[in-house]
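A single protein chain has been omitted; all remaining protein chains appear in their positions.
Chains here go by letter, A and B, matching the order in which they are written, and residues are numbered from 1 within each.
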Amino acid sequence: MHVENVTLAKNCEVLDLGNSAFRTYLICNCLLVLKMLGLIALTVRHRMKHKVFISEEDTKMGVGGTVGSHPDVDRVRRAFANDLETIPAFMFVSLYYLFTSTPKWIVHLLYYLFVLARIGHSIVYAIKVVKQPARAVCFLISYFILIYLTLHTLFYAIFAKHGLK
Amino acid sequence: MHVENVTLAKNCEVLDLGNSAFRTYLICNCLLVLKMLGLIALTVRHRMKHKVFISEEDTKMGVGGTVGSHPDVDRVRRAFANDLETIPAFMFVSLYYLFTSTPKWIVHLLYYLFVLARIGHSIVYAIKVVKQPARAVCFLISYFILIYLTLHTLFYAIFAKHGLK
Partner (left out) sequence: MHVENVTLAKNCEVLDLGNSAFRTYLICNCLLVLKMLGLIALTVRHRMKHKVFISEEDTKMGVGGTVGSHPDVDRVRRAFANDLETIPAFMFVSLYYLFTSTPKWIVHLLYYLFVLARIGHSIVYAIKVVKQPARAVCFLISYFILIYLTLHTLFYAIFAKHGLK
């Protein structure tokens, strides 16, 4: 029975707030969600400012305006679309990666680096346009972290020796 | 060893069907997925009805039609796009929030309210257009629930005393 307890402990420790890697996972992904919610708010602000709305009924709220878009709105939308391509994938894969027996400093390093790269991407894309390759560099950092985490988890799930049941 | 068992129990109880907060999580998010799958089916129905398709090869299936869109299709697509901005984020954050030691009635209240707000949003946007601010109210309810859950989880992960290992 003692042996069984040890197995349980190992397994249950992954999704435990006492596990610093899990805390890093939670903190990083909450920051990413807040960043995305920030871009949504920024879109609304640009739509209000330029009085360009997405649907006909929005133009009848008393502030006037027309159905359409504006370069500022489009720019935030593109930044957000790029987020949607990479961030949900990261939120899943960074959860899976916790189950591979990886040293915790690698988790801390890669997850915070991903968050910084995505925040940088949003800033140079949607808030203060910086000339390329600023955005490309931010994107590629997040892209390659994502590929590494996914491949590592995939090979770990396929090839690692697990206590088969 | 007894103490260790209690710790394990606490941790493993979160993702347990015996935990009513986890059941609420599963029920709410399955409902949200079904709602999104419903909007996908509605898009296909509008495309078939108005014979406007997304790709060239779709016009050669025997029913005729052209590549293009229609206001009905666009409306459902916009409702769906708004879902994609908030629902996946909620599905993650509502999972994280289960790990914070929150009274279960708050989980039940906020999660079901979020589901109702999103169903309301889809109805007034894509099914029967209701004049604003109906859609804005639905959106803002879901938006602020999402912000609250994210901030609460973030601060909990950063500041709560955890059994550090």
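The rule we apply is simple: contacts are C-beta pairs under 8 Å (C-beta built on N, C-alpha and C of every residue); 3 or more make two chains touch, one makes a residue touch a chain.
Source: prediction; values computed, not measured.
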Given the contact definition stated above, which residue among B:Ser20, B:Thr66 or B:Ser101 touches the chain not shown here? B:Ser20
Could you please point out the chain A residues that touch the chain left off the display? 1, 4-5, 8, 11-12, 14-15, 75, 78, 84-86, 88-89, 92-93, 96, 99, 125, 129-133, 135-136, 143, 146-147, 150-151, 153-154, 156-158, 160, 162-165
For chain B, which residues lie in contact with the unshown chain of the complex? 2, 5, 8-9, 12-13, 15-20, 23, 26-27, 29-31, 33-34, 36-37, 40, 54-55, 57-58, 60-61, 80, 84, 88, 91
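In the analysis below, only the chains that are shown with their structure count from here on.
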Roughly how far is chain A from chain B, centre to centre by C-alpha average, rounded to an integer in Å? 17
